[in-house]
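I am attaching a structure below and will ask some questions about it afterwards.
For this view, one protein chain was removed and the others were kept in their places.
Chain naming follows the written order as A and B, and within any one chain the residues start at number 1.
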Amino acid sequence: SNVTRLAAQQQLTQDDLLAFDSTGDLTILHVTDIHAQLKPIYFRPPSENIGVGMFEGVPPHLVGEAFLQHFGLTPGSALAHAHTMVDYVNLAKAYGRMGGLDRIATVVNAVRAERGDGNVLLLDGGDTWQGSYTSLQTKGQDMVDAMALLKPDAMVGHWEFTYGEDRVLELIDALQYPFLSANVFDTTWDEPVFDAAMMREVAGHKVAVIGQSMPYTPIANPRWMIPNWSFGIRPEVIAAQVEKARADGAEVVILLSHNGFDVDQKLARDVPDIDVILTGHTHDAIPRAIEIGKTLLLASGSHGKFVGRVDLDIRDGKVTAHQSKTIPIFADVIAPDPAMAAKIDEIRAPYEDELNRVIGQADDLLYRRGNFNGTWDDVICQGMIEERDAQLSFSPGFRWGATLLPGQDITIDDLHNQTSMTYPSVYRLEFSGLQIKEIMEDVCDNLFNKDPYFQQGGDMVRVGGMAYTCAPKETMGNRISDMTMTATGEPIDMDRSYVVAGWASVNENVEGPAIWDVMESYITRKQTVTASGSDIVKVVGI
Amino acid sequence: VAAIGLPVGLANATPEDTMAKIKEFAGDKEPQTGGKLTLNTPEIAENGNSVPVGVSVESAMEGDDMVEEIMILAEGNPNPDVVTFKFSELSGEAIAETRMRLAKTQDVVAVARMTNGDIHMAKAPVKVTIGGCGG
């Protein structure tokens, strides 16, 4: 690994990262899915991201070497490390952590200085207020206060809604910028709840920004927390907003979207008059925008790893040229912005001892993102089985949650980065084998339905104590087979019932201890934590 | 499913039941599916107890280019009938929206009958899912 350390130390500078051959006079900056990560983190990209139908083998369904080749990235380079898991541990040690809101502030300020304040739009793609210890303690207030320093121009949401309607409205009132959602209507009279769009004068051009919150929030997250709000993709509503924006003189129409990358790629075809779609939710990142028809789509990753930048050259009311890039936020290379750094320290100060309290050590690389499992989720699944005396366990396929390198201490801060949310109870229930299969098939179709409008939620549910085979290209109800108890090697009996522990159920009044208490007890007991079952899912037919 | 007011046990309607009801509604006219009738349903239902469904037909709503009735059917429910809307010259536009119960993932069907007897049909799949996987 000396070679890689050497390569890394080619004196990667802040200027290298900020280098951008700008065009035109208007710049859009995009951050998304920060998940309340104020401090720099490690975040291993997935080693598996299966696409089906027309999405097979195209971004974001390219990982590792295939991703490097597709985008022409040099193996071992900073960009190769930011975007892929190739040689992850060595390169992570070489290049260091990524993200940190104070580093992001430096980049945003630098671009504003370069282009002129009135010529830059900063848009927040949502999943900002949830995902850390301090965001849970302050119910999102910490992120609202920190993001205020960045002065975004608008935001949309998804996990924000898990604080409940009242808290969301309370925080939105405190924002100095609009919370946009064209796709949220009240369940009584079917009328819009939020502003759908806004028009801004940027670099002397009329720019419309339409907002889209995560369309399946009441399905992926507890509906009882937002009983009066209905979501949906609603392409006809977006089309009407685009038309209205053009009628109002918009030279550029931007969709700030939390739809997910595949949904937005289909939407770009269904509603072809959008100039730029800034896409979030699926945590994908690409080095530069892809084009569908005239629409530019830029996916800017997650956890603060990137700031997306799109420059537009506009003549006679039309976009005539563009440049785009996701700027990788290498924390050891980019100087922290002093004001933001101070704000972060102020936010964390009251909780510093608890945040840094060490409860164990990671023996393996602990990460979450992956179609079928992640090593952090293996630990959570095993922890629930042991601590709750269950036979099997379910852990939802969330895509948020930072990575820990082998040998790294596990702190309360780290544990909450995997578990911080407002419905943390660990249930202990009995399910029949058939019910377990139905749940797995239901979630599996949310990932591998050929029509992205029928996809929703995160990666596949993680199952502890069980191995199985999955055929992603099959149809609903026919993808899961050979379900086997790993402890005994016996097949799962459809008629027999099994004790299952799981967390983050979307049902109301779920009884059980909070996931972080269960996992603190497990990790403290184990001291060094290894991830056992990453080979328990056999994928066939692709 | 019991929780949403529709029983689990009853054998859900097979498409034949639905076809029979369409036949009865359409008389001897062959339903056209050219898109004159638009059926608007969510791809995935947020709540199987209350799934929004909207129908609209492009028509002058006068003379023989007028919509008489639009019937909505849920193929996968125990009883596929949902609602029949009846329009008049004073409707101005043949547009209606309501909320229905769906027992499971299924196709929703809408059939419109014009004053000249023409029949238009539209079908849309709606997924009713367990949910709860965050993302």
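Please note the rule applied: a residue touches a chain if its C-beta (ideal position, glycine included) is under 8 Å from a C-beta of that chain, and two chains touch if they have at least 3 such contacts.
The rule is short, and it goes like this: contacts and distances are computed from a predicted model.
Novice: Which of the following is the UniProt-recorded protein name of the chain this complex doesn't show: "4Fe-4S ferredoxin-type iron-sulfur binding region signature", "CO dehydrogenase/acetyl-CoA synthase, delta subunit", "Multiple sugar transport system permease protein" or "Thiosulfate oxidation carrier complex protein SoxZ"?
Specialist: "Thiosulfate oxidation carrier complex protein SoxZ"
Novice: Looking at B:Ile22, B:Ala96 or B:Val128, which makes contact with the chain not pictured?
Specialist: Only one of B:Ile22, B:Ala96 or B:Val128 touches the chain omitted from view, namely B:Ala96.
Novice: One chain isn't shown here. Among B:Thr14, B:Thr33, B:Thr84 or B:Asn116, which residue touches it?
Specialist: B:Thr84
Novice: Mind listing the chain A residues that contact the chain we can't see here?
Specialist: Against the left-out chain, chain A lists 188-190.
Novice: Identify the residues of chain B touching the omitted chain, counting contacts across the whole complex.
Specialist: Where chain B meets the chain not shown: residues 2, 5-7, 10, 49-51, 54, 61, 74, 77-79, 81-102.
Methods note: only the chains that are shown with their structure count from here on.
Novice: Using the average of all C-alpha atoms in each chain as its centre, how far is it in Å between chain A and chain B?
Specialist: Chain A and chain B have C-alpha centres separated by 36 Å.
Novice: Please name which positions on chain A make contact with chain B in the complex.
Specialist: Residue list for chain A touching chain B: 158-159, 187, 190, 214, 216, 218-223, 230-233, 236, 260, 281-282, 396-399, 421, 438-439, 442-443, 445-446, 449, 451, 453-454, 456-458, 461, 476, 504-507.
Novice: Mind listing the chain B positions that touch chain A in their complex?
Specialist: 40, 42-44, 46-47, 50, 52, 97, 105, 125, 127, 129-135
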